[in-house]
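Only one protein chain is missing; all other protein chains are in place.
And now, subunit A:
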Amino acid sequence: MKAAALLLAGSMALAACASDEEGGGSASGGGSGGGESAELQIGLAFDTGGRGDRSFNDSAVAGVEAAIEEHGGEVTELSPNADASNRADLLTQLADQGFNPIIAVGFAYSDVIGEVAEQYPDVTFAQVDGAVADAGSPENLTGLLFAEEQGSFLAGVAAALKSETGHIGFVGGVETPLIQKFEAGYVAGAQAVNPQIIIDRQYISPAGDFSGFNDPARGQIVAQGMYDAGADIVYHAAGGSGIGVFQAAAASGGRAIGVDSDQYQTVDPALQSVVMTSMLKRVDNAVQTFIGEFVDGNVAGGADEVYDLESDGVGLATSGGFIDDIQSDIDGYRQQIIDGAITVPTTP
């Protein structure tokens, strides 16, 4: 009994130690910054999950790499520790080493980036998914924001048009205001098509517990419950847990909608047939554009850049051709949102 308990305790401690999947793998030698002033030294600080999430963080990397292709330079990538308590250190260390610009990926940096930006007024910062107002509006910070609710509205339209049972679902990773934007848009879109539609909505973990973004097993259980209850299409905004939603869809003959990147391209070939479409969030475009502005000296600072349907910052993926037949309907709604005829809510 005692031995078993000790073993259990040990394994939990180990689990607590087991941190980010893979931290390093940065492309640069780092070290002395500012040697060649012409050389672009980009610092990239990831959200929990780090590089290799096939989603959000990887999309930021793609944007940085595209920018480097265009402008030259190099990037150093940092991942936070397991409990992400060292976010501020990631930013200060990058600033100390002379990296400029520094891009923080994820809304979680809102707590710390304002303070760091004020400490290093000569460095240009950007935060993906973070509004500068949340960080105290420092002059050298740019927020790269997305109108997730608009893209999710189109996902809701597609789901409602494609659903045969009149019953769809939404799986959120963690019940945060950001993910609630996805939910709000999705529900509004589905109801715009079919006001009677039944929409199951569930979050994997409550606010404050970020495991919901990285728990495919629970994602599968939650989605399976929806398919069993009669839903035939489920949209997930659950990061790494989304793979579980796809598995549940495959197991129950349903379909699913991916998120952030074109997940049809990144899932196992066996699961491709269930990924009806994906709500694209072009973090790569936003990051690339920001670096381009930095190189040209055009970063305004102290303001947010919002990427929406109009600027193609969000949208629906068409890989697989599953939504080709309803493309004209989707484009109709898209135009109405751009024209302002439809205002998409941001809270459920």
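Here are some notes:
By definition in this document, a residue touches a chain if its C-beta (ideal position, glycine included) is under 8 Å from a C-beta of that chain, and two chains touch if they have at least 3 such contacts; residues count from 1.
Please note the rule applied: contacts and distances are computed from a predicted model.
One subunit of the complex is not drawn; among "Aldehyde oxidase", "Molybdenum transport system permease", "Nucleoside ABC transporter membrane protein" or "sulfate adenylyltransferase", its UniProt record names it "Nucleoside ABC transporter membrane protein". Checked against the hidden chain, the listed residues A:Q97, A:S252 or A:T266 yield one contact partner: A:Q97. Only one of A:G130, A:G151 or A:G315 touches the chain withheld from this view, namely A:G130. Residues of subunit A in touch with the missing chain: 1-2, 5-6, 8-10, 12-20, 22-26, 28-31, 76-79, 81-86, 89-90, 92-94, 96-97, 107-108, 110-111, 119, 129-131, 134, 175-178, 206-210, 346-347.
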